[in-house]
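Please read the structure below before turning to the comments.
The other protein chains are all here in position, but one chain of the complex has been omitted.
Take a look at chain A:
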Amino acid sequence: MAPLNSWEVIEPANYFKSFVDQSSRPDGRDWNTARPISVRVGSIGTAEGSATVRLGNTTIVCGVKAELCRPSLEHPTRGFVVPNVELYPCCSSTFKAGPPGEKAISTSQFLQRLLQNNEIIDYEQLCVVPNKWAWCLYCDILCLDYDGNLIDSSLLSLVAALLHLSLPTVNIDPDTEALSLSQKHTQKLTIKERPMSTTFAVYNSDIQLLDPSAADEAECGGEVSVVLMESGDVCSIRKTGGRQVSSGKVQGFISTAQSRLSGIHETLKEALELHASANRKEP
């Protein structure tokens, strides 16, 4: 009989099925266990806001850089937030160098729409002078190690980085209209409510795996992500094609996501407090 790791390479679908038949997965978790989450904010000193999130082996770093720009004509009192997800070749052999692939594009678009249309960020706060100056926050979400579940980790890192963000105060000389930025960054961005997501990989219409690793995603067809606000309201349920899921299952996804909410919020709060107390110690 061939050793186990040859079987994984020659017949990956059957290898995976043998685990699923026993309500398990190759990494040893059952279908409804998520990997431990660790969040650290302030990892990049040169960025206005930054955070690093690890979900098991998946490592995502989010850096937020702020630039002043002119607001658009349609919304003269609003600033901009531009999330951009990059999957570097170092994170996995499935991603090549060059223009962003489907996964990166699709995740970037998802984050952009989420931020644009829900009451998460107060865009009016980002405006400095209506019609003239507004902050544009470029959020670069970089994947350094890809082991599945890009959606949950990138959303969490984006939210953490925006919470950590502090902008300089802008002073405008009334006579010359010259701008000057304060040295100390003290202005915080108001995040009205924090969205949290929970992702399931769809193995078939009855079996969905919570918090999939890269091996799980390779054998499943598509993912379902449930994004909830802190209050438990459904912010977004996203499924972009792939294997079907019966409509009755949606309730189950929402309940599982709700049960994970408080744990993730706690982790995020602890990371922010840890960073704040470390800063207070330094003069």
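Definition applied: contacts are C-beta pairs under 8 Å (C-beta built on N, C-alpha and C of every residue); 3 or more make two chains touch, one makes a residue touch a chain; residues count from 1.
The criterion applied here is as follows: contacts and distances are computed from a predicted model.
Student: According to its UniProt entry, is the unseen chain "Geranylgeranyl transferase type-2 subunit alpha", "Myotubularin-related protein 9", "Exosome complex exonuclease RRP46 homolog" or "ER membrane protein complex subunit 10"?
Tutor: Answer from the UniProt record of the missing subunit chain: "Exosome complex exonuclease RRP46 homolog".
Student: Which of these, A:D21, A:E74, A:E102 or A:D173, touches the one chain of the complex that we don't see?
Tutor: A:E102
Student: Which one, A:P36, A:G98 or A:G241, makes contact with the chain that was left out?
Tutor: Of the candidates A:P36, A:G98 or A:G241, A:G241 is in touch with the missing chain.
Student: Please output the residues of chain A touching the missing chain, sorted low to high.
Tutor: These residues of chain A touch the chain that is not shown: 102, 105-106, 108-109, 113, 117-119, 205, 221-222, 229, 232-247, 250-251, 254.
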